[in-house]
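Every protein chain but one is kept in place in this view of the complex.
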Amino acid sequence: MEKLNVGIIGLGAIGQKHCQALAQIEKANIAALADVNESTLLKTVKTYGGNAYEDYKDLLMQPDLDAVVVATPDEMHTEPCVAAAEAGKHILVEKPIATTVEDAMAVIAAAKKAKVKLMVGFSLRFNLHYLQAKKMVDDGKLGDVISIFARRLNIKTQADRINGRCGVLMFLGIHDFDALRWIVGSEPVSIYCEESTSVTKKYPQENETFSIIRFENGVRACAHIGWNLPLQHLGGRDFKLDIMGSKGALYLDQMRQGIEIYSETFSKYPSVSSGLYIEDKAFVDCVLDDLPSPSTGEDGLVALRMVIAAIESIKTCKPVTL
Amino acid sequence: MEKLNVGIIGLGAIGQKHCQALAQIEKANIAALADVNESTLLKTVKTYGGNAYEDYKDLLMQPDLDAVVVATPDEMHTEPCVAAAEAGKHILVEKPIATTVEDAMAVIAAAKKAKVKLMVGFSLRFNLHYLQAKKMVDDGKLGDVISIFARRLNIKTQADRINGRCGVLMFLGIHDFDALRWIVGSEPVSIYCEESTSVTKKYPQENETFSIIRFENGVRACAHIGWNLPLQHLGGRDFKLDIMGSKGALYLDQMRQGIEIYSETFSKYPSVSSGLYIEDKAFVDCVLDDLPSPSTGEDGLVALRMVIAAIESIKTCKPVTL
Amino acid sequence: MEKLNVGIIGLGAIGQKHCQALAQIEKANIAALADVNESTLLKTVKTYGGNAYEDYKDLLMQPDLDAVVVATPDEMHTEPCVAAAEAGKHILVEKPIATTVEDAMAVIAAAKKAKVKLMVGFSLRFNLHYLQAKKMVDDGKLGDVISIFARRLNIKTQADRINGRCGVLMFLGIHDFDALRWIVGSEPVSIYCEESTSVTKKYPQENETFSIIRFENGVRACAHIGWNLPLQHLGGRDFKLDIMGSKGALYLDQMRQGIEIYSETFSKYPSVSSGLYIEDKAFVDCVLDDLPSPSTGEDGLVALRMVIAAIESIKTCKPVTL
Partner (left out) sequence: MEKLNVGIIGLGAIGQKHCQALAQIEKANIAALADVNESTLLKTVKTYGGNAYEDYKDLLMQPDLDAVVVATPDEMHTEPCVAAAEAGKHILVEKPIATTVEDAMAVIAAAKKAKVKLMVGFSLRFNLHYLQAKKMVDDGKLGDVISIFARRLNIKTQADRINGRCGVLMFLGIHDFDALRWIVGSEPVSIYCEESTSVTKKYPQENETFSIIRFENGVRACAHIGWNLPLQHLGGRDFKLDIMGSKGALYLDQMRQGIEIYSETFSKYPSVSSGLYIEDKAFVDCVLDDLPSPSTGEDGLVALRMVIAAIESIKTCKPVTL
């Protein structure tokens, strides 16, 4: 059986999860790991194997390497992506593809030129719940889509973890902006966004927002994006997608997925979904079987444009045309 | 025990519900009923007692009558309200108080001049779920309110019942607009609203909308208002109020209230809440005990302004200042 | 308006709730209160009015008193009930009617002889959720009942509050045993019960049990009764009633009733139901309007027999015939 040799660049929280996922994929082989932090690097190599590199540029020179997962901090996606493309490696880059439109376009152009696969890590496209919702819509079970309400709320510690590196729209909202476009199947034409200002912010960026998005086909979507859930929230997350169609309504709710635990030491609504396994497997299959990328650089670019437009709308108090 | 003699003007769907509620209130006496439809009138008198009037003006002349419930069609609230005030009768008027700002102001002025109580039928202020939410916020259990998401979706037949007499914002949205302001405890300063256009409308008015409301204290609220739920929706309604605060999150959901039935002939999530009883009792007590109106004419006016502003926003594609 | 003068005997936790409920009932007048604890007595009189008695026998001699609520400890129901009957007072006695069959029969006989109303405080018969379930069954919406699963689980502190005065079947289970019989509409013929023994008990009585009840009409019911929920359980209660019928299934769940709060200091699924108001109002109406008791002494006796049989079954490891 043919196997894909994959290198992971950036071994922070999400990089670790990609290691975990790839280790379970039989057609994937973790062949190389790179991180600037030596101790993280060595610990990860110990667990998952592969060659260790402190500099990703050295990793890209490993001859048997087929593909890379770029999981560096958001604003550091562009360089390794462009370099990976130039080295002929297929690329799975974490969302956002980049933090500016120019950078995103550079990544797309480099991948196109090098004829390597480019996939953006929009994990909702590979999530069991969202996949079912997408299928129901595509199968016409709800008739024509009229409106969608999306929500992605996280607990406060998430904001602390990001620590002002970006706002909640870039970190969480981009998931829903992409998922909405993916499910609606039409391009966004404008976005209006407001940010709550009732409570003093800890970080300069927006942290609780409502956006209304107009799609070319007339669908209106609304996204409620924030990270103000209290620590005692049993889900630690409130992710929803409610679709109203001309013939039906679909409710997706990942706050509760069928298990609840109440205990003396902790209480929780655990998630039963499968993490990055399906996403990373889709990447591996896309490369090995030469399939189209299931979430392209262009998808990444549109979602990024939506985030930037929403932030502009907050400032201008007007809908922003995309 | 002192009893309040109440007359009900308008015996359509909601008028009937007021009869039912008042009949259960021990301090209330249904003393008079008025409707232009003679057969409805006679049937209702047979059930609930009281004198029958085809013309509400005659009803207002009944000497022992203390108060009226005005439940005529929306655009016909003003005349009976003003006349009732002039006749010295206390008034519980169904929402909206009127369909224009001028009319609303006329009703308020008439009540003020006549020194009669004026209460607007914002039933959410008397609903067990919303009362609890309000109390939690007022008691500071959630810290400072950051954002609120409100939803009021009904099944399609509701739109057919209204049959183009008004849009969904005036019919349903006004409830949430008032409830949001009541719970936030701050005045709305602007509203932005979009209407879905993906599906051909049966009636000229808006029928599926998202609104973002800015309050003076910085809270942002979002209202999802529509009547496109499919007939097979087991709740027949999707009413929610999700409050994010600086110290807590509250979820109110009236779609399911603790009972579900799945059967061969019908399936349903019944409501266990108590209808108009608490509202009408509050009106009766307010008059008998000379208490302040729990939902004033001014409250009715602000909510009406919000609806009008939202409809204007749909047309202008801009946020509208209140 | 005619009013009922009511006296409350026993002002512990449940006695206080009856005071609260009666105070809201317009046709009821709290005319007398009795408790052996003087300070409790005086505090309660201060809040609700009425004459104060340390000895319930003195209370029963108050000439204008029409009726009493007996809310003394379980094993002390018989004497005040019999004395109240002999004094010609109508009686609402808390569940269980008594703790032995003989005592229950004495209470029933005394009430019959004195021709006073006797009602047992089976609060589920007056609970909005259970009333709807009962109505659905009676209306034939589910066809013929096949099976019912009932659950009543409370948090551990409840057991500590009772402190070994009785087991969980007498305290909680009796509610469901009565409700099952009330909803099934047939007499129980046998009961089989097992008690969990995996964990050392703090009190001698049973605290976690499953019972299977056979009804005359062939329905089987199962009751899961216990008080082992952890303190962090957000409901503090897990009350369910799942009815399977030949044409439908009904799920009643009071753990969540449409509101959830997650906060930094506490998290909770509040109850929105109405407490004892409906029950106490039914008692008042039953006396004033000379209606049949909605939960008779005989009902109380059967439920008591069921509890006693279940406890016997635990000991004998056999089904016990009723």
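Here the chain labels run A, B and C in written order, and each chain numbers its own residues starting at 1.
By our rule, a contact is a pair of C-beta atoms (placed from the backbone, for glycine too) under 8 Å apart; a residue touches a chain by one contact, two chains touch by 3 or more.
All values derive from a computational prediction rather than experimental measurement.
Among C:F177, C:Y192 or C:F239, only C:Y192 touches the chain left out of the display. In the complete complex, the residue from A:K141, A:R161, A:K202 or A:K315 that touches the missing chain is A:K141.
Among A:L42, A:V101 or A:L128, only A:L128 touches the chain left out of the display. Along chain A, the points of touch with the absent chain fall at residues 1, 3, 26-27, 128-129, 132-133, 136, 141-143, 245, 247-254, 256-267, 270, 272-274. On the side of chain C, the interface with the absent chain consists of residues 143-147, 149, 151, 153, 192, 194-199, 208-210, 212, 214-215, 217-220, 222, 224, 226, 228-230, 232-233, 238, 244-249, 317-319, using the contact rule stated above.
Contacts to the hidden chain, counted on chain B, fall at residues 229-234, 262-264, 266-267.
In this section, only the chains that are shown with their structure count from here on.
Note: centroid distance chain A to chain C, computed from Cα atoms, is 54 Å. Counting partner chains per residue, chain A shows two or more touched chains at residues 229-230, 232-233.
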